[in-house]
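One protein chain is absent from this view; the other protein chains keep their places.
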Amino acid sequence: MIQLHEIYEVIPLVLIAFAACAILVIEAFSKKGSSAVYGFSIITVTGAIAASFLSLNKELIIFNQFLRISNASVMFSVIILAGILITIIASKNYIEKENINFGEYYSLILFSVLGMMLMVFANDLLIIFIGLELMSVCFYVLAGFLRLRQKSNESALKYFLLGAFITGFILYGIALIYGISGTTNLAELYNQKKLFTNYVFIIGFALFLIGFLFKIGVFPFHMWIPDVYDGAPTTLSGMFSTAGKIAAVGTILPIILALNITNFKLIFSVAAVATMMYGNVIALAQSNMKRLLAYSSIASAGYIFVGVAAMNEFALKGIAYYLIAYTFMQLGAFIIVSILEKKDDGSRDYKNVDIDFYKGLGKRNPLMATFMTIFLFSLAGIPPFAGFWGKYYLFYAAIQANLIWLSVIGILLSLIGVYYYLKITVYMWFHESTDLVTAGYEKEPVSRSGIFATSLAVVGTVVLGLDPNMFFRIFKMIAE
Amino acid sequence: MIEINYYLLVSAVLFSIGVIGVLVRRNAIIIFMCIELMLNSINLTLVAFSSFLGNINGQIFVFIVMTVAAAEAAIGLAIIISMFRNKESLNIDEINILKW
Partner (left out) sequence: MLESYIPIIIIIVIAVIFGIVNVFFSSLFGPKRPNKEKLSTYESGIEPIGTAHERFSVKFYMVAVLFILFDIEVVFLYPWAAAFINLESAKMLYSFISVSVFIVILLIGYIYVIKKGALKWD
């Protein structure tokens, strides 16, 4: 039986679930309630972040052993919520611009956050499955939210068909794990010895892992990423590439560490190399900003998997740091793309997302160009910014784990990445803008909410970069 | 009493049929039906294991899977309808404006 005091431990979850349902009701009863809904969802997410800190420094298994509160899971959920907060703040202007100003937008985002947090708090394969599906189903709808636009439809359909297909694999894996171990509880699963001598269990775990590799976008399972991120509404592409991936990493990482599968080290290393190579090399040839960022997010999944392959305590710290840095810089870049995107004129295509449009941005809109430069430098891994320290920690962890070849290859491949990030920076500051694409651009001032959201991301990127230990220090301080 | 192996074999075969269907068929609705077939074959596996182990967890899992499959079906049909309204086709070879 669930005790009442257990509910206090999951206030963030309850808060978000309640808000998501409430928004649906508000939306049903009011004709034009969207700006109230906007404020309401911002307040909810902020409240959930604050409430998350209450559960720090507790090692608890609650709700009939279904949920597990630990420092790692609280940290992951805070990172996810931070990403979501920035997304929601930046969304208002964008959805008004694209004529999709419906309350369901916020409700779906909150439901998907609920799924993500269930995933990272899960102590049972059942909860992982429910959380994953709650997240994915909301993502399918959100990807197709611009329902008059063929690209958006196509992205939703591709995401849905592939995602549902992969769900089948995850479930089959869970079924086999359950059949061999006789339990779906993760804590009980970790206690069983000799699971990895049973080949059915290995197949089951491999299928389960494949599902998560798909959600993270690691090499052989990455093909959906560029298409989905290109077609989905731009702010949401940012959310998929940060919060969605972080939830998947935050779920699978503790399982990999607890099961301590050293045999998979080589597979993870090879997957990491292939992912980094694919993401960075194909990104060189992109002419669309959203696709370029999508490929850069594939490359980032590769860096994260360098840490996963290392599987030591440095790696855990490195991955956590990289994820928070990645949230700020990747989300910030996507939000700037969404701010600069042209207003919906019924043409059913995303306008002004080509790289050529960014030529001469430094003269037209110095603020956004400066912010974009910071995000791109950080993504490229240029020292004063957070992205550099993220990569540094990950490659350091790989060296500590005797995977020197992996970190050498990783550093070389991330140097390829520097080229295309710098190319856009050069376009922005040292090229003249082409008149054709900029026609009609000047009339649209950047909204205050957009500036606020990107400033948050910039502050995160710069401050974390200047003082890389601050994140962990703050966390420790609050914990004590 | 039929051994558990037979149940597992049937469900594995059904799962494979579903996977092959997803890979070779070209109509979005039929692909979706193949995915449902995969999910139902997994339900069979779970129930077989549950009865074999004498453990009720597997059957509870089946309830959840059924509900989730229904939610996915609803969302999937809605997405397919909105696609059809814009494109007048469900052939996934023609759904190709997003590439490179």
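First chain written, first letter: the chains are A and B, and each begins at residue 1.
Keep this in mind: a residue touches a chain if its C-beta (ideal position, glycine included) is under 8 Å from a C-beta of that chain, and two chains touch if they have at least 3 such contacts.
All of these numbers come straight from a predicted model, not from anything done at the bench.
When the full complex is taken into account, the listed residue touching the unshown chain is A:E27, out of A:E27, A:E154 or A:D227. Which of B:V47, B:A73 or B:I97 touches the hidden chain is settled by the complete complex: it is B:A73.
Taking the whole complex into account, subunit B touches the unshown chain at residues 63, 66-67, 70-71, 73-74, 77-78, 81. Contact between subunit A and the unshown chain involves residues 1, 21, 24-25, 27-29.
By definition in this document, only the chains that are shown with their structure count from here on.
Inter-chain centre distance (subunit A to subunit B, centres taken as mean C-alpha positions): 26 Å.
Across the complex, subunit A meets subunit B through its residues 126, 129-130, 133, 137, 140-141, 144, 147-151, 153-158, 160-161, 164-165, 167-168, 171-172, 174-176, 178-179, 182-184, 226-227, 230-231, 285-286, 291. In the complex of the two chains, the subunit B residues touching subunit A come out as 8, 15, 18-19, 22, 28, 31-32, 35, 38-39, 42, 45-46, 49, 52-53, 55, 57-58, 60-61, 64-65, 68, 71-72, 75-76, 78-80, 82-83, 86-87, 92, 95, 97-100.
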